[in-house]
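Taken from a larger complex, these chains appear in their original positions, while the remainder are omitted.
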Amino acid sequence: MTEPTAVAGVPMRWVGPLRISGNVADIETEVPLATFESPLWPSVGRGARISMMVDEGIVTTLVDERMTRSVFVRAADAQTAHLASLEVDARFDELREIVRKCGRFVELIGFHHEITANLLFLRFSFTTGDASGHNMATLAADALLSYLLDTIPGISYGSISGNYCTDKKATAINGILGRGKNVVTELLVPRDIVHARLHTTASAIAELNVRKNMIGTLLAGGIRSANAHYANMLLGFYLATGQDAANIVEGSQGVTVAEDRDGDLYFSCTLPNLIVGTVGNGKGLDFVEENLTRLGCREERDPGDNARRLAVIIAATVLCGELSLLAAQTNPGELMRAHVRWEREDKTTKVGG
Amino acid sequence: MTEPTAVAGVPMRWVGPLRISGNVADIETEVPLATFESPLWPSVGRGARISMMVDEGIVTTLVDERMTRSVFVRAADAQTAHLASLEVDARFDELREIVRKCGRFVELIGFHHEITANLLFLRFSFTTGDASGHNMATLAADALLSYLLDTIPGISYGSISGNYCTDKKATAINGILGRGKNVVTELLVPRDIVHARLHTTASAIAELNVRKNMIGTLLAGGIRSANAHYANMLLGFYLATGQDAANIVEGSQGVTVAEDRDGDLYFSCTLPNLIVGTVGNGKGLDFVEENLTRLGCREERDPGDNARRLAVIIAATVLCGELSLLAAQTNPGELMRAHVRWEREDKTTKVGG
């Protein structure tokens, strides 16, 4: 590793604008997507255009936010593990104090534990300001673990990470107990726009969503993943904004709901595991700073507000791409034709120009 | 989207060399990892150094390879869906012929079907030469679907993708029926190297693996994901070699096995869903071509051989990072100290130089 750090230059374009409202911010903005898969751009672009035709645009609701880290300890036996868990329950205030010393922006907001045999798994939840919070959470968990090992008898070190967090693996716990920002997006598309822009009907999309995203994933043995391709939009946006893109693993777990409301289309994407930040690793790179600034996520705001703004923009972007792909898949052959056409056009695009 | 395509420059370093043997190739090579998380480099580097101390290095076994796409059709009723599935069974040779016309490198090697209510899900498996094969598989599935709709009575178009593939969502089917390259990696680390280089013991790693990767993930409601952080290495390598990195979602699903063999450490990572190619989208970018060339994956070889070589290199890289992190987590505080140290040192590194 004597050679200097190079860069992998992932092609990036700004797509949109898209319109966003909701409990975090009212925004009209283009969004940057870095990807090797160029058809992603026009796909998200189509959804974005539709959002601009609707007064409220994509309504985003931030429901929860937290970063988590689990540790586990080994106890003499299950009874000791159980007593230790009761001790932890009783010391929440102390634990909060310990975490407060770990940093200005990290705060313990809850924990959850589970015992198997003589192992006690402890999952801590933190708020972490504008950072996605992996490192803050690990640092705080390390302090908590040391304190618990020092003060509770009969337990010994297991691991600083117990996979009960769960970081970058597909599990159910993140959706159930929360990890990252939990954002619901909704868009009500009038019937005529469904026809004119998406070349389909609300009922066709609603039926496809049940059969493909719900039943298809269920048959495949999926876990909390009723959607077509959240991972694509997340990857593109995460790379463009310096996020730890391996978190698309849990990010890919979310639920698309589509309803035919008298011909209008109610379309919603719920993303319970958006792990994003506007400060921290990767955020100091020039292109990341530029992108975050252009997205309005580098303003002087209360801690966490920039990250929340970023989260709802990402969530809305996911909706745009999800809507566009599902609409295309209602029509035989449309997906193939769109890909072929786009890739042909794209050949003339100078990348990195 | 009038502005030209820019690039998201993800910091990239070459790490290693690492040593690989097995049923695909005997290789000593450095490996490129593009990431915003710089501690990944020394972590993989530590594993790589250990591989160089062992004669056989990391033994990789390619067990299977295929790309998949599922479609679904809607039948008049379940009985019609069932008869349609029997028809498909009977026409495998015809279906192969149809796929042969879709391209020089794509071949139908199997299919699987499942019926729910009046819906028939068909999951096709293809070999796709040196391409990861998303587009080939979709093109071929489109042709197969058209043919089936034209020739089997009582069924109508459902979707060109039925989520039973499954692309970029966490499911069980990909591991069970295969999607991408299935590679097993194994490394036998002598006791003294475990002590000197990993500062731990084989039994400590074996115990941690059971408690964290197996029990911890299980408690979290995980699905086929007994590992610490495959997703990190996959993301870094996929970005550096022009892969569709959203496929780390299924790539993150794999199993780490660690055994204490009289003090020596048997360490194995099984990665059933490596979706990689050496041609196709993203592979024409300059840095990707350079990287693939330096990895020896742009040689004149039989179709598929370059991609298989790439797959085993990636799998071995995953083992390096997984071993290093698990070893660190056996020791209280080591992970935090390593991160802090590395990030301090890394501040002086000129990125992009």
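Each chain carries a letter (A and B) given by its place in the written order, and its residues are counted from 1.
Criterion: contacts are C-beta pairs under 8 Å (C-beta built on N, C-alpha and C of every residue); 3 or more make two chains touch, one makes a residue touch a chain.
Just so we're clear, the structure is a prediction, and the values are computed from it rather than from any experiment.
List the number of copies present in the full complex, noting that all chains share one sequence and 2 are shown.
4
What we mean here is this: only the chains that are shown with their structure count from here on.
Give, as an integer number of Å, the spacing between the C-alpha centres of subunit B and subunit A.
Each chain reduced to its C-alpha mean, subunit A and subunit B end up 21 Å apart.
Can you tell me which positions in subunit A touch subunit B when the two form their complex?
So the residues of subunit A in touch with subunit B come to 1, 3-15, 32, 34, 36-38, 41-42, 45, 70, 72, 74, 114, 116, 119, 121, 135, 138-139, 142, 145-146, 149, 157-174, 176, 208, 211-213, 215-217, 219-223, 225, 227-232, 234-235, 239-240, 242-246, 248-249, 252-253, 281-282, 285, 287-288, 329-330, 332-333, 335-336, 339, 349-353.
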